[in-house]
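With one protein chain held back, the other chains of the complex are shown just where they sit.
Letters A and B mark the chains in the order given here, with residues in each chain numbered from 1 onward.
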Amino acid sequence: MPVLLAPEKAVPLKQLLSEANVVGIDCNPAPGHDWQGGPLIRGLGSLSSAGPDEISFLSNPRLRDQLPACQAAAVIITPAVWESTLRDQAPAFIPVLCSEPYLLYALLAQWFDRHRIAGLERGIHPTAVIAPTAQIGDGVSVGPHCVIEDGVRIGAGSRLGPHCVIGAGSVLGSDCLLHARVTLYHGVTVGDRAILHSGCVLGADGFGFAPDPRTKGAWAKIAQLGGVVVGNDVEIGANTTVDRGALENTVLGDGVKLDNQIMIGHNSQIGDHTAMAACVGVAGSTIIGKRCTLAGAAMTAGHITLGDDVHVSGATAITSSIHKPGRYTGVFPYAEHSDWQRNAAVLTQLSALRKRLRALERQLDADPE
Amino acid sequence: MPVLLAPEKAVPLKQLLSEANVVGIDCNPAPGHDWQGGPLIRGLGSLSSAGPDEISFLSNPRLRDQLPACQAAAVIITPAVWESTLRDQAPAFIPVLCSEPYLLYALLAQWFDRHRIAGLERGIHPTAVIAPTAQIGDGVSVGPHCVIEDGVRIGAGSRLGPHCVIGAGSVLGSDCLLHARVTLYHGVTVGDRAILHSGCVLGADGFGFAPDPRTKGAWAKIAQLGGVVVGNDVEIGANTTVDRGALENTVLGDGVKLDNQIMIGHNSQIGDHTAMAACVGVAGSTIIGKRCTLAGAAMTAGHITLGDDVHVSGATAITSSIHKPGRYTGVFPYAEHSDWQRNAAVLTQLSALRKRLRALERQLDADPE
Partner (left out) sequence: MPVLLAPEKAVPLKQLLSEANVVGIDCNPAPGHDWQGGPLIRGLGSLSSAGPDEISFLSNPRLRDQLPACQAAAVIITPAVWESTLRDQAPAFIPVLCSEPYLLYALLAQWFDRHRIAGLERGIHPTAVIAPTAQIGDGVSVGPHCVIEDGVRIGAGSRLGPHCVIGAGSVLGSDCLLHARVTLYHGVTVGDRAILHSGCVLGADGFGFAPDPRTKGAWAKIAQLGGVVVGNDVEIGANTTVDRGALENTVLGDGVKLDNQIMIGHNSQIGDHTAMAACVGVAGSTIIGKRCTLAGAAMTAGHITLGDDVHVSGATAITSSIHKPGRYTGVFPYAEHSDWQRNAAVLTQLSALRKRLRALERQLDADPE
């Protein structure tokens, strides 16, 4: 496993779980097992790869067959798996019973990452260029070559990797983590605990032009005067772009999660806890509700509304508003190329085919649907 | 509204319009209204959000109902709207009559943005690394940590944000605006008044390989020796990439407007005033005419030609040349997932369905289309 604490940094299992479980879910050793003074843990791994000083977990029931051979010191399982599978065996590992093994795994992974980050240097690197009018909170770290412009405010405990640029008047909350090379234009506001990945750009100009009568076909730029407002607990992936609004703000709600290379057009509003996988495109002035998911490479047209709890399949183009919760799909099924060719050729005749079918139905007095 | 001039910077309406209206379109107070010494304007907002020291505009007729409640000091409308709607009322704002409210709005937005930019620092930041052989025009601003390599030429009045890299021998015209973190490789030429957004990359290698016989399946790189040539008045969005040509140049004409995350493949040529929305992909050696538009997430195959005035709908794949102006579409309509599943299953049988239909037609002596 790529992350493995040095032997002298190994943590007793009980302490690890106690520190990681910030949510307070149930989490106990299986009956007959004890973790007092129990095993020292150095890492977190999958059932098939975890070593004897690591902890693992079973959340996908199809991986149950991997339990007997698992080398881990401890494995998180549900009480049901304990009852049905492990109670009558004598597993070599300590079974940790938890109703939500996947969530506990997430929390453990967070713990290991916090441990890594805690080991990084802190402070303001001398090569950073920080405007005298910027307000930098307590315990903020600013990496090499960062540029922080006039009037910026950065909340306590935030950490900026190398090469971040925070434009004039922008505001960053507390305990944010900006990886290397994040760019905020001027007038962008980001809440607390944001995680922003390399190459993401918040606040570039939305794409707005008016026809310019001086030259046939030419465009006059509509300067984009709005901003971007991002809520708390938002994560934005590498090379994702969120454009500033034309006059109002582009808005991402609390808990929004954006993967890499997503494009959010100007004036759009994304509801709380909506998540989008990579390569999604949201055109301008789109309103997306709460708890939606857009799978990879989905896209939405502009000036439409998606209600709460709408789920869009990958590679699907949403071209009109959706008000009813549910899953929506529109992807052309792939096939071997020659099969595709044969069938695709008919696509341009569908309307004609329907007419021919109706003609036959009439001829036969068949009920025309 | 995010942009609001400080009260002491407010501008008389008449002066504002006179300075903003560089195009010289008609622009007058409505009969019976006067703007001598008239209201001081601090900002520009939508009908619903503009405050009493702002100017607004009506271009979308569906927003006409918002006029009565509008708080703005002045509203740009067409003479037709004045005649039909406002003449007989006594609006609280000054109606500004203009045949092109949307264009005048664009020009006003430009004015406010120029005002913001004029307040930024100018000059060459001491952390910039500039080759002695580079030629930097009068009044050029170079932001912190920029890198300008050998033989670069930058025209007068251009402004480079932090972290821009201009590769050896590249040329940038006058009055360009490069936001933070723009990258030009070597041998890239950009005209006057370009606006380049963060993360865009001009001149990365085109994607060219020849099979390498030394290893089954291996590829020998075709080094890309061409450049990129960009005309005047071009805007390129955040994280957009325009690759250098293999032997010749990749060319963007005058007035081309590219949104974010667009990919222009090597050797392509994009005609004057063609505009592309976000996430468009143009494969290599594609020739696109003048005044075309490609909506979001459209893509074109390589080695094809699109004539002038071709308009491609969003999420449409153009796989062959188009010589006739018009609008072209090829997007799979989305549906509720279960409906999609039911209908998509038939797609792989279309050719067979057509045969069955023909068989029935023959059987009935029906005219086979």
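One rule holds for everything that comes next: contacts are C-beta pairs under 8 Å (C-beta built on N, C-alpha and C of every residue); 3 or more make two chains touch, one makes a residue touch a chain.
Keep in mind it's a predicted model, so treat the numbers as computed, not measured.
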item	value
Residue of A:Ala10, A:Leu40, A:Leu63 or A:Ala109 in touch with the missing chain, whole complex considered	A:Ala109
Chain not shown: contacting residue from B:Pro29, B:Pro101 or B:Gly199	B:Gly199
In chain A, positions touching the absent partner	1-3, 23, 25, 44-46, 49, 100, 102-103, 105-107, 109-110, 112-113, 116, 120, 125, 127, 143-145, 161-163, 179-181, 195, 197-199, 233, 235, 237-239, 255, 257, 259-261, 272-273, 275, 277-279, 290-291, 296-297, 314-315, 331-337, 340-341, 344, 347-351, 353-354, 357, 360-361, 364, 366, 369
Missing-chain contacts mapped onto chain B	127, 129, 145, 147, 163, 165, 167-168, 181, 183, 185-187, 199, 201, 204-205, 207-227, 239, 241, 243, 245-249, 261, 263, 265, 279, 281, 283, 299, 301-302, 312-313, 316-319, 326-333, 335, 339, 342-347, 349-350, 352-353, 356-357, 359-360, 363-364
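Note that in this section only the chains that are shown with their structure count from here on.
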item	value
Rounded Å distance between chain A and chain B, as computed from the means of their C-alpha atoms	27
